[in-house]
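Take a look at this one; I'll ask things after.
The complex appears here without one of its protein chains, the remainder shown in place.
Up next is subunit A:
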Amino acid sequence: GLILLFYLVFYGFLAALFTFTMWVMLQTLSSDIPKYRDRISSPGLMISPKPDTALEFYFNKSDAQSYAEYVSTLRKFLESYDDSKQSQNINCTPGRIFDQNDVAVKKACRFNLSELGQCSGKEDKTFGYSRGTPCVLVKVNRIIGLKPEGEPRIQCTPKEEGMAEINYFPPEGLIDLMYFPYYGKRLHAHYLQPLVAVQLAINSNSTKEEITIECKILGSPNLKNEDDRDKFLGRIAFKIQMTE
């Protein structure tokens, strides 16, 4: 009995102590930006849709069921880019870092879906999958305070040349500097990260083959894309296999 009581008190005390120290620690943190950001100095790249089974796309262009999931994922992902959701967003000056350090409420720049052209889902509800020209959106990971230098753009290449033609939206895969920097979830609630759509036109003789596409961020000296260990830092590779 006494033993139980002792441990009740003992662990109660420890729990209280733990809670207290955690509380003290959390008090020292800002709710706007993390104390340190040295572990993510350069952003990673990611794509949408993201298949469950690693980064591999398998679909049959004549079978709507085989790509339905990709389409719905894209649709869902682009919902927040819908014009109706972007009413508070402002039009920023293209090509320039949009610095808002002095402003209390950070504005988000508008990203027009139309920039994604054929991959916007407006004309082609299947994002090209039904036509054998599937769209994949490439996005740059959000990092608070990141200001890319130069003219960052996304460039994708099939591993074996000539297996697919690649189209970029916006043209040349440019990422506009006005979307940077990001100020964090709390201050920058409506922030939309810039997207680059990559449309693949698979050569008819390369169907049924697995094509590896490698995308990289280029044109910006402070965005790394060749880290030995991190295969997603400023780059991404995915596979795609289309049947008819």
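We adopt the following convention: a contact is a pair of C-beta atoms (placed from the backbone, for glycine too) under 8 Å apart; a residue touches a chain by one contact, two chains touch by 3 or more; residues count from 1.
The working rule: contacts and distances are computed from a predicted model.
Trainee: Which of the following is the UniProt-recorded protein name of the chain this complex doesn't show: "Sodium/potassium-transporting ATPase subunit alpha", "Ubiquitin-like-conjugating enzyme ATG10", "Fructose-bisphosphate aldolase" or "Palmitoyltransferase"?
Mentor: Listed in its UniProt record, the absent chain's protein name reads "Sodium/potassium-transporting ATPase subunit alpha".
Trainee: Decide which residue listed in A:Leu74, A:Val136, A:Leu223 or A:Ile236 touches the omitted chain of the complex.
Mentor: Selected residue, touching the omitted chain: A:Ile236.
Trainee: For subunit A, which residues reach the chain that was dropped from this view?
Mentor: With respect to the unshown chain, the touching residues of subunit A are 2-3, 6-7, 10-11, 14, 17-18, 21-22, 25-26, 29, 32-37, 39-40, 43-46, 50, 52, 54-55, 139, 141-144, 182, 184-186, 188, 191, 227, 229-233, 236.
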